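Okay, handing you the structure first.
Excluded from the complex is one protein chain; the other protein chains are retained at their positions.
For reference, chains read A and B in written order, and residue numbers begin at 1 within each chain.
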Amino acid sequence: MADTERIAVVRERFDATASLLRGKLGSDVFTTSTFRDNCRLIASSDKVYVILEACKLHGFDMLADMSGADYLHYPDAKDRYGVWYCLVNTSTGERVIVKTYVNDPNPTLPSVYGLWKGCDWMEREVYDMYGIEFKGHPDLRRILLPDEFSSFPLRKDYPMRGKGERHNFNPILRSES
Amino acid sequence: MPLELADAIALPDSPEKDYLYTLNFGPQHPATHTTLRLILTLDGETIVRAVPDIGYLHSGFEKLGEHLDFNQYVTIVDRMNYISPVANEIAWHNAVEKLLGIELTPRAKYIRTIFAELSRIHDHLLCCGAAALDLGGFTAFLYAFYQREKIYDIQETAAGQRFHPSFTRVGGLMRDVDDDWIAKVRTFVKEFPKAHSDVRRLLDRNRIFIERTQGIGVLTKEMAINMSVTGPLARSAGVVRDLRKDEPYLAYGDLAGAFKVVCATDGDCFSRYLVRMEEMLHSLNIINAAIENLPTGPVNVDANSKVVLPNQMSVYRSIEGLIHHFELIMTNRQWKSPVEECYAATESANGELAFYVVGDGSGTAYRARTRPPAFIHFQLFPYLMQGHQLSDVVAVLGSLNIIAAELDR
Partner (left out) sequence: MAIEPMEGIVLTQLDHLANWVRKNSLWPMPFATACCGIELMATGASRHDIARFGSEAMRFTPRQCDLMIVAGRVVMKMVPVMQRIWLQMPEPKWCISMGACASSGGVFDTYAVVQGIDRFIPVDIYVPGCPPRPEQLIQAVLDIQDKIKRTGTLFAREFKNRSTFEGPRLNPATIPASERMIAPGNYETATRLQD
């Protein structure tokens, strides 16, 4: 593969970062895993804020992406929801993905609004789609779906065609309009 | 100085602020281009507060991504950023191929690169043309649209559909391009600079255009980084970051000499326009370099790797080809993805367009998350609008290049 070299460099850099963070936070705060050029720090939901804060101090100044998934039918999944934060260091181009898991009932995570303002709408979207609450978010409302909508459509137990909400309006007849 | 969101959205409820009034903008308004809605609080003509309300085009793309297989979903991602559809296809299959561990053939890489750059021109043309249209310059829009028609022709020659070509496939392309296509791209490369300079001559020194864009909607570098801004918006604010250089994918590694990263420092609407116009010329250089050095050979990876459909002859003439075709088509066979997940980013015209694909061992993504640049950029709007006039709304909206389908998915 042409980018094996690049992947080797990326992983080497990641190992350095991970051992640095371990030195700061203790060795059992997170585990690591890698896949191609993706390098992940995996932590439990109560530790994740500490790790993200340490990452930010370490130089990861941009939150490139943040979203989640519902692992209900996933092979060998132990937890229901996963949430990931893709961080970038804009001066060195280094990337790291911080991943965490939460469970029913009342899945809750701390909001990272204090660290990256860019998370504002992304957290609202995760809330809208999965119902994961972010403690400390200044304005946690539904963003894409109407306010009266009562399900979380990207959960795996919600049918793709919905439950009939989409056709729940009155038609206008030609003679009366 | 970034403002607190709390300031931006706090309702002015003290009695001395009673004179403020609220204006509803959209969801059906020409300057929004498609569907988005703003609730503006005005003090006379000055905007005190702007609250975007989105979701008027939320059509469940990501849910569909969990039900359609890797090749079928390409028709859906097309419809996401519909002013540069091929860029989405490339980003999607880039992510899938990273998940499956497929290395493309050189020819496929080059053709995809050409398409990616054409779609960047496509996107910037509409963005600049429509920004001018909203500010009253109709002619620039017509010039820009005429060039877009040429790119439509190029897409039509390659794929048969002018608007949503759905041209990429896992491990390659729908089909190889022919000489006709190459000739069309060459003609485009030759003729485009003239049209480009026509648009520039209309706008660059146009007093009205400059007065209405310079110093409007200023984005600072710190704010850009903190708010996850990427692409031309970030570059016009002085963030030197371009994934084509930083993490070369496709053929950008080979063609690195053909382009530079275009940056500006002001961060206002006018420098966004300038960055976009300049980027088009660099894209043209890339296309030129790529089409002149187009490698020969197959466009699809080896059929034995069982990721691309075998050609028609071998399906009809040999039992292996038939079985192989059948296996890829049957919904319970298909590709064997690893039980893993990966994030793969590309530099689209609007910024970092990425997919986060979760594979569960089947040929369908378990979760196909898009990182939509327009969604992330639109968060900026309340900050950029603070203290400006009502008429600046269209200037800022036009320069942010918000595509509703990408915004809402």
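Here is the rule we use: contacts are C-beta pairs under 8 Å (C-beta built on N, C-alpha and C of every residue); 3 or more make two chains touch, one makes a residue touch a chain.
From a predicted model like this one, the values you see are computed outputs, not experimental measurements.
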Going by the contact rule already stated, which one of B:141, B:167, B:343 or B:383 would touch the omitted chain in the full complex? B:141
Of B:162, B:186, B:245 or B:306, which sits in contact with the chain we cannot see? B:162
Residues in subunit A touching the chain absent from view: 145-150, 153, 158-177
Residues from subunit B at the interface with the omitted partner, ascending: 11, 24, 27-30, 33-35, 39, 51, 53, 55-60, 63-64, 75-76, 79, 82-83, 126, 141-142, 145-146, 148-149, 152, 162-164, 404-405
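Keep in mind that, in the parts below, only the chains that are shown with their structure count from here on.
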Mind checking the centre-to-centre distance between subunit A and subunit B? Centres are C-alpha means, answer in whole Å. 22
Any idea which subunit B residues touch subunit A in the complex? 2, 5-6, 9, 54-55, 58, 60, 62-64, 66-67, 98, 101, 103, 223, 225-230, 239, 241, 246-247, 253, 338-343, 345, 352, 354, 356, 358, 360-361, 366-367, 369, 371, 375-376, 378-379, 408-409
Residue ranges of subunit A in contact with subunit B within the complex: 1-2, 6, 35-36, 38, 61-65, 67, 69-70, 73-76, 84, 86, 90, 93, 95, 97, 113, 116-122, 125, 129, 138-139, 142-146, 153-154, 160
